[in-house]
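A short worksheet on the structure shown next.
Heads up, one of the protein chains got dropped from this complex, but the rest are sitting where they should.
Coming up: chain A.
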Amino acid sequence: MSFSRFAAIMRKETRQAIRDPSTLMIAGLLPIMLIFLFGYAVSFDPRQFSVGVVVEQPTGETESFVASLRNTRYFEIETAPVRKDFETLMAAGELDAIIILPQDFSAIALRGEAAPIQILVDGGDPNTAGLVGSYIELLVINWLEQEWLDRGQPPLAPLVSIEPRVWFNAEISSRNYLVPGSVAIILTIIGALLTALVVAREWERGTMEALLATPVGPLELLLGKLVPYFVLGLGSFMLSVFVAVAFFGVPFRGSFFALSLAAALFMLCSLGQGLLISTLTRNQLVAAQVAVMLAFLPAFYFSNFVFELDSMPLALQLFSYAIPARFLVSTLQTQFLAGNVWAVLLPDLAALAIFAIVIFAICALFTRTRLD
């Protein structure tokens, strides 16, 4: 390992990176595009639901019930005397739920018995169905309590009073955990794409042969190529964090140093992955495709970023431990929303360090100074 040869490769790579517009696009433009995409396009927050209410016999009570539904910001209400039309609408996907108030609704409700309401929910989207069902249930209970109060009857005293209080993400905004999580996905793609091209490019342009015929060693070659893209990748990381905090207003409660350390280790993993792909494919087009498939897809599915690992089968949960992004996502989410939780940070850092070492060992193994 000679420092001057390493520095020569590094200088050369830096110049090439600066002169290649595609490199700067990947490092500068891609993170911004992706973070906006994840920040705006993906959301798990409830939207407004369309609900049809069938009022078979209009009374004062049904009117007040419908009014209480209208008063929430969650529902868009339509009423009709029969359910036939609503059924067609629901089948067409235009209604999320139908509430049926039967003829004897008022009479039974005022007797203090269980309100005989039928709720039909579109099960096509189970998430929405569950949400709508429980929202309506809550509303019905609220309405009943209110009715009794209005009539001067004592409400049925609840045995337990629940006062929910949300920690870490007080607004329960999905953006607050999606945006930090997306930083991991962004770093995965950028890291792999940046380096996936660099070795393949040398093979395609015939420069690798000339390089290998000099006394340059594999380690000098590997590190010389890594360092410039590592710096670029860290730049992309800072940019993403800046956009997350300054633009999306995601709170940052942890230590920037600790997060950067995790990101740096992770960057090594994804750059190394790119280098490995590049070394093995020796073709820029194939390398770019493989990098996107191999780096992006597992990171997307198995990092706990969107898809909850806890609800996956055990085999997939175990598999997720082989995905470095998984360890960065948990650090990102705690650093942003909770703060510096060492119990999360330390295992993540350790895992990322192990990944980095393993990936580079494999890279060094495949970096030959021969053509065969």
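Here, a residue touches a chain if its C-beta (ideal position, glycine included) is under 8 Å from a C-beta of that chain, and two chains touch if they have at least 3 such contacts; residues count from 1.
Keep this in mind: contacts and distances are computed from a predicted model.
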Legend entry - Absent chain [UniProt protein name; select from "Succinate dehydrogenase", "Multidrug ABC transporter ATP-binding protein", "Iron hydrogenase, subset" or "Lipopolysaccharide transport system permease protein"]: "Multidrug ABC transporter ATP-binding protein"
Legend entry - Full-complex contact with the absent chain, from A:19, A:84, A:111 or A:151: A:19
Inset, instruction - Return the single residue from A:60, A:206 or A:313 that touches the missing chain. - result: A:206
Legend entry - Contact with the hidden chain (one of A:150, A:308 or A:372): A:372
Legend entry - For chain A, residues in touch with the removed chain: 2, 4-5, 7-9, 11-12, 15-16, 19-20, 205-207, 209-216, 369-372
